[in-house]
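Note that this complex is displayed minus one protein chain, with the remaining chains in position.
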């Protein structure tokens, strides 16, 4: 099997960072293309961040606008935190993909299109009267490389004996090969991957390899490209890495707790976009002490988790907005019964069914206040795809240590986005201890399930423990025995005690750290998935020598002890959110006198650094 | 039938206001006794307020502490707003009732007990070693009138041929008769009532009348009472009155809208304490255009209401905390679909199942923020039992005018408490207009369900209207056609539009009015069911000549235009709530710089005027 | 009139003649190429002109799922509601507006997983609602998880080693809940499906139609065991009212009720003396649902064909009929209420 032509003699230009977006029909395999290129970039030692953008429909009609599927990748020699605002390179496999994405492409950016797909019929489906590629503006604004990928793929596979349908499916490997050439990636390893991936279908494997090479060689031979680029390796901490999406990281985080403690992790969930993959991933981890249960609905999902928690399992449930709404009553029960459980809410566009495949941060106030009665629960938000791993461990640790439900917020962007994850050594992981009560704790040798320790935490005695038989439930309970009590003063005491316990969790909340000046003009305060964009914005403005600091809130309840002081150390606090200003409101309510400036987008996308930077400059 | 002895020759003392509490076993008929005395006081022209206090158990064992049922009544010659902090008179039918209530009795107050019930056995059930009535402290602190009601009742019914069980059941009428004598009430009318009430069982009627008279005559003849009292008629606005509980008033308010508009009011609910009576009452109003549907659960209850609303009905659902939690997802749908519906939440003690029969105000933040995504809904809170009538009308009016779900908050105290309601003349009632779209509204003769008017309200076209066939749902929708749209900018526009529409409702929100000084030291700001206690406190302190004003928030969202200005007109704002400070937090979040002082009780009872007055004085 | 908020339109008199086209909303369905849902909507749209109800009085209500996108493609009033909840909206609408014809379109997950409670209750109440469930034995929209109709041991994204759950037998569940009309159709048999939908439309009361639907993307070939040309005759039992339950090529096989075992068995005409009169004659109109239940339980039973057709079709007063009958009786008895009467009912007193 002939190896592809040796790397170009033509000049190789060094660049720091590149953002590529692959777009095509749901059927065009863009997600695969993107992931493969991501792997190669990772192996090349780049730091990276990715963000897929699926259509809501499973398989929209070929060529339709709403059927376009995209995958964006930002790879760099520096350490980066976002998949990039605007692509430098757009690879568009058909007119619909071109139409829905070209506006995002950087002016002067490189536009690679499959000219072969710009047929009358496809143009019509995308609502074009004429071929936009011939449009002068397009020619001026971008470096247009129109390649007839369709035809070149066919040529490459002549006599392969494959059906034309099968041949068409190989087109994405042509695009991949072309990009490999353009960024000088290691083709040998990719060829291995292809052969592995299609091991069961050798002819298909061979075909994809052939087309991949064809794409690579096309770059080498055809004169359409000025030259190739090289993005040097980033200076990442040494270690073993893997690429992870937020959902995968969340699953891994929970499983890690099971392995660490030797206890069972129980996940009771009901599928819902964009949280479903957590359940998928955990369903595979049977040999790792993970038990998964797909319940009949969200209520039964969390119900099963609370039941398992009563039995001593490290229990969790995973969902998204509509599911969180359905779980509200159950969270209240876990709160009053004081049973540990983690509720993962992968935020998506709302209200109601809203925009299931788009990201949003609009469930913050719901997570904080979304239960009847006084029902405080700790709330943690993950800040990046890989951070979901640590956030999941931390949430479970908090739940079992404090005997309380804990809400973990992630979002559609974190869930589906990916970044390299440095595999930690076991010792370095946050430790989770589990202690089941085994002895009576009452004066008269009885067991008092609500007798608390100094931190106000009640003991956890589980079925199977002789002599500690007890009953718990959702009615207000006597402060020691846990028996039903309608006494008003007992109720007031219990309400305050539950609140005090959750307030005590602050001992586990690290003080807020600030990057940039400790005092100054503007503090950018981010929470959850906007971390990357806000951090990048801060670095940009700091590089411009401006008095801008950045702090990130990982804990939403309790808030870090020093938060008030930090907020008051800056002339202005800017709170960027993908919602209408929920954290800003929460801060005003929590710190009288503090009145943050808001920066809100609610368009289903991660925040754009350029927009946020511009808004920040205006405050300076 | 001999009429009772003519009113006593002994001195009649005039008093302004009296608070009586009747307490006994669930089986002792205290609710009936209380209601009858209430009617008589109403007929005597007093202003009044009542508050029953049921046990959570249906029929707890006789004589048990948790089986005690109480009914408190405050009647006055002045206009009053609460059932009173502490009873002046406590009528206790057994030791358990005595034990659980005596602490509330005013020092120097009158203690009427059924000495006959203070048997060894009953004392034991109440956990008494000795008879507390012989206790010196009791004798010192109260005017103790120990009457053997049991025996006197038996005597009165000797030869009546009734079973001893039936005789025992008449005891409450003895107590009632005694109180009628003590407060110079019209016995003739009560005797009529008894005969009406037991028309089907003449012997029972006769027995109750006999015992009632016996009680009255006992007061007249026995020397135990220093004299009788008279509470002159209050200066109430002339008109026809009826006594109403908050739940009844709510039902009547919705039915009134049906009658007013000639349209169907649809109630889809699932029973839950303390909201169930609204469904009970409305189920009787079939001839008034009310359709009720008891669904299989809370979700189906609101679902049925939204379905009916799509069909053009004036739809509502009624529930309490746990039910509101279950309805959260559905409220989101009504919000994005923009269909009118009223959700009544009768707040009870939480979290979780909590204290179903006790009152609380802890669902405010849940009502405001308890949905995923950006999901604003108007929130109104009723301020007194009779006000529930107007609040229900107003909520429905708001829902249909603005095409939005509206949350109406009441609470267990308002729901079960009662006060006189002056029957308004139809003309005086808030007008509700209903307009169904009947014509296409699009340029090209199509129907655009989300094309808005100047106030951003969309049209309401209902099935049966030819040519306006359209589809709506929970996915984000195009801003005109209502068809599914995943466009980020459209989403942002829709989120902001829905928020702007709800903000526009402020045009229907009356400015906040203040009683007392327009500027000054302390503003007491109440919301919902605490109106009565806070208003009374303010009047008390104003009478003391202190710089205290009172304002009451009926609208929680949108907040009155002038609220910020009002809050800033006082040195201190005190927010009394039966929760941990939810309104206070909401105000801080909404008005940067405003930092109210909190007064919180969360013991399942209405606020006590004395406690609040004391706390307020400390601020002065 | 309150029933209908004064917008009743009219079912009386001749309806305008409409065609299938009049029931297409103009939005092209966003289902995957080859999805069984296409053939279902095709039959529904064909049926609509013939149900004897004006277009504006027909409402389609769905939950969430691929199947539940259905209302967007129909040119009627429609609601795309919440996952599993469609029957609750439909029930409220039907009780409030008995003049409307209300259809629910749902999936196996929507109707039987999260929506199971509303499903059994709408059947129990005999609410006059037609509920069509697209059963692809998988969660389509969320990309392939086990559903309550997936087979035991089925490998899906959430059950990579096989499902530990037994599936529902949906017609049996509906019958257990008290459904008065239960039928089954298959996506690849359009004409038969059309007949089932028509029968549901003609039935007054809760009507349940299960449609076996292929999901080529996440559960392709779920029904080939019975729909493949080669096996169809042997593996499908076509239940027809008043006809003997025969199947197999040239209908040589039949279902017989064995009084000894008190169970159904497959027999062959002509073999050991079996004649057509030994064969069970199908009667869907029996008030007792047992035979319907027995037939429903042949589904997936080794050695038996899968029954399609109408299992049960019994007329009973519907919940909406009973509700409005009561409202009319009470109103007749008490007289039409007025605001005046309403406010002054109960005990009152006058302050001068």
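Labels for the chains are A, B and C, by order of writing; each one numbers its residues from 1.
The rule we apply is simple: contacts are C-beta pairs under 8 Å (C-beta built on N, C-alpha and C of every residue); 3 or more make two chains touch, one makes a residue touch a chain.
Small disclaimer: the values here were computed from a predicted structure and weren't measured.
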Residue in contact with the excluded chain [from B:270, B:390, B:486 or B:585]: B:270
Which residue of A:471, A:561 or A:617 touches the chain not shown here: A:471
Listed residues B:104, B:220, B:296 or B:577, member touching the removed chain: B:296
Which of A:215, A:312 or A:412 contacts the chain that the document leaves out: A:312
Identified contact with the non-displayed chain, of B:169, B:286 or B:588: B:286
From C:101, C:132 or C:172, residue that would touch the chain that is not displayed: C:172
Absent chain, residues of chain B that touch it: 57-62, 66, 270-273, 276, 279-280, 283-284, 286, 292, 294, 296-298, 322, 352-353
Touch list for chain C against the chain that is not drawn: 114-117, 120-121, 124-126, 148, 152, 161-162, 164-169, 172-178, 257, 259, 262-263, 280, 286, 288-291, 293-294, 297, 301, 316, 319, 322-323, 326, 329-330
Residue numbers in chain A that touch the chain omitted from display: 39, 42-43, 45, 236-243, 252, 255-256, 258-260, 262-264, 266, 268, 285-289, 291, 293, 295-297, 299-301, 303-308, 310-313, 315, 329-330, 333, 337, 422-424, 426, 429, 436, 438, 462-475, 483-484
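Heads up, the rule we're going with is that only the chains that are shown with their structure count from here on.
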Higher-contact pair (C-beta pairs counted), B-C versus A-C: B-C
Geometric centre distance via CA averages, chain B-chain A, whole Å: 47
Whole-Å gap separating chain B and chain C, where each centre is the average of the chain's CA atoms: 44
Residue list for chain C, restricted to those that touch at least two other chains: 64, 82
Per-residue overlap in chain B, given as positions that touch at least 2 other chains: 329, 333, 337, 473-475
